[in-house]
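The chains shown are only part of the set, and none of them has been moved.
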C-alpha cells in the first residue's frame, strides 16, 4: 500500500497498492467493501474529487482512472481517454 | 522516513519509515512517544482518520493496519482483515 485517501465525508478509505489494485474500506465496520481492478501497474496516486463523487487513481502504468461513487465502476470513456494520455 | 501525518488536533506527528516502523511524536515536547511495530516492509502511506480516533498505515507489505488512539495498539481483527486484503 503506497497511498491512502479518505472520502470527504470520512466514511470510506481507499488504498492503492503495488499490486495494481485499489481497495475501498468502510471505516465504521473496518471491512474491505470493494477491490477496483483495471490498472496494469502499481498505484501511487489516489484521491477523491473534492465533491466526493469520484475516486481517481494514478498508476505507474501511466494512466489515471476514474471510479464514480457509489458503485465505483470505472467510467469506460474516461478509461479510454486516460489510456491515450500518458 | 517516507511519510508524515499530523493528528487533526496538531499535537501528534506520525512518521513512517522504510524500516517498517511507525513512530509517534509529541510535538509540544519534541519527543518520540511510541514506536508501532507490526508491518513487515517499509511504510509509504500514513494518515489519521478525519475524526482523529485512528491512525492508519499502509506498507509495501501490501497491508494496511489500524492503530486506535489513545493507546495506538493495533486492532487484531482489522489486522487480520488487512492481511487478507492485498
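Going in written order, the chains are labelled A and B, and every chain counts its residues from 1.
As a convention for this text, a contact is a pair of C-beta atoms (placed from the backbone, for glycine too) under 8 Å apart; a residue touches a chain by one contact, two chains touch by 3 or more.
Bear in mind that the values here come from a model prediction, so they are computed numbers and not experimental data.
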Copy count for the complete homomeric assembly [2 present here]: 4
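Throughout what follows, only the chains that are shown with their structure count from here on.
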Distance between chain centroids, defined by C-alpha means - subunit A, subunit B (Å): 21
Subunit B residues touching subunit A - in the complex, by the definition given at the top: 44-47, 49-51, 54, 56, 58-60, 62-64, 66, 75, 77-78, 81, 84-86
Parts of subunit A lying in touch with subunit B, wherever the complex brings them together: 1-4, 6, 10, 13, 15, 17-19, 21, 23, 25, 27, 30-32, 35
